[in-house]
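Left out: one protein chain. Kept in place: all the others.
Moving on to subunit A:
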Amino acid sequence: MLVAENITKKFSGVVALENVCLEIEAGKVTALIGENGAGKSTLMKILSGVYPDYEGRILFRGQLVNFANPREAQRSGIAIIHQELNLVPYLSITENIFLGREIITNWGTLNQKEMRRRTQLLLHKLKLEVAPDTLVGELKVGQQQVVEIAKALLDESEVIIMDEPTSAISDSEVEVLFGIIEDLKRENKAIVYVSHKLDELFRIADRFVVLRDGRCIEAGEMKDVCQERLIQKMVGREIIISRKKTNNNQGKELLTLENICLKHPVRKDQNLLKTISFTLHRGEILGLFGLMGAGRTELLETVFGLHPKLSSGQLTICQQPVKLKSPGEAIKAGLALVPEDRKKDGLVLGLDVQTNICLTTLADLEDAGFLNNRKELHLSEKYIRELKIKTSSEKQTAGNLSGGNQQKIVLAKWLATKPQILLLDEPTRGIDINAKSEIYKLIQELADAGLGIIVVSSELPEILSVSDRILVMAEGRLTAEFAIEEATEDGILKAAIPNTI
């Protein structure tokens, strides 16, 4: 269906892809695997016409093609669904799907009836049971992704490229997505699936291609390969699989929540959090699992003092009752929050690494009211070294680093505040295996050093491998608590799925 031969792409002299060959077959799901920076996105951008200048040949249905822009690729039948969704939230589903290719009546006006009808058909096919006039902003992330797929299908695309499609959606939504992919396979569409999550690939993919440092390392049938081997190919090193030892000698009570509630910011009669109570101990890693919309992020935000006017309940830190009205007060009380979306909430991408690391502790880096550059340098060098942040210098712009290194900067800026309680919201989202394992190791070390840590994650394997104890949330309530010895994937998922009556 689509064949790429000897693709080489350089960015101002730096080789991003070297002699990469790729073959995509109709009716199959081809998994594209590789660490961050391996060249996956570059290859996808070449295939979808974002980068028109490259060396090598691309054959589509046996014809030599060279797309000048994404529009051209789309018209020919290659659609890409980006990791960050490209939808206009204030427009309806219909308007989004037909954006830029509206159907016009003979009078020159929009043929809304026809567009709505075709949207309805597409949504029905994709089993998304919402009205075509619904505003996209009102949909959940998973549903928005389905709208993106509908956009691709409208063009009768033969090749659909999905870049990290499950990074922002919950497990139940992943199931819906996989169902759609199965349907597309049956219709003989070719699907390219880019993901870090190997277990997903083993479920959905037929073939795989491993990229490393811009080169094609291995390709083959998914059924002929095992997870360890794939990881080894991706990383290019030998891997030791080790089991986490549980931390049984837990310390004193560190953080206690009693009847924490949070009102909905608009619909005041609804509660996003409903009487949540639990205790975090010194040296404990508490896993918090929940599906999208369960209120995990809201819970961390409430504890961190971000919703003082909407929340109620009692917070106790080290036996002292506290009332936190702002993040500044929360930091003083020994809390630190690594937010879910590091680009939106974690980092100032346009500033350099050093400034980002020092942002939370500037008051300590002053001499007589003026910032001491030496102290700043010292602090940032310390964390670049300790967390193995790969950057050309501390003056590098944060936005230029890879996801894993950006996440380490966010961690560094919070560790610099010397917190007692660390709240981690999806600490490994969208980062490669290598950085992931380093972050897991760090979390473990911090807990051993006596910090209390809450890890929120929507990935079950992550929760199970990192936590000492697991709490499960559904619809703003705590629904279950497991000691790590008793926790199973089934048990956690069962508690996380909302009970609909």
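The rule we apply is simple: contacts are C-beta pairs under 8 Å (C-beta built on N, C-alpha and C of every residue); 3 or more make two chains touch, one makes a residue touch a chain; residues count from 1.
Just so it is clear, contacts and distances are computed from a predicted model.
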item	value
Listed names "Sarcosine oxidase subunit alpha", "Ribose ABC transporter permease", "ABC-type sugar transport system ATPase subunit" or "LLM class flavin-dependent oxidoreductase", with the criterion being the UniProt name of the chain not displayed	"Ribose ABC transporter permease"
Omitted-chain contact residue, chosen from A:L349, A:L442, A:A480 or A:L493	A:L349
Residue of A:N69, A:N86, A:S277 or A:S326 touching the missing chain in the full complex	A:S326
Residue among A:K9, A:R116, A:K413 or A:R469 touching the omitted chain	A:K413
Among A:I231, A:L310, A:L442 or A:I497, the residue in touch with the chain that has been omitted	A:I231
Where the missing chain touches subunit A, by residue	12-15, 231, 235-244, 304, 306, 326-328, 330-331, 337, 339, 344-351, 355, 358-360, 362-363, 366, 369-371, 413, 433-434, 436-438, 440-441, 461, 464-466, 484
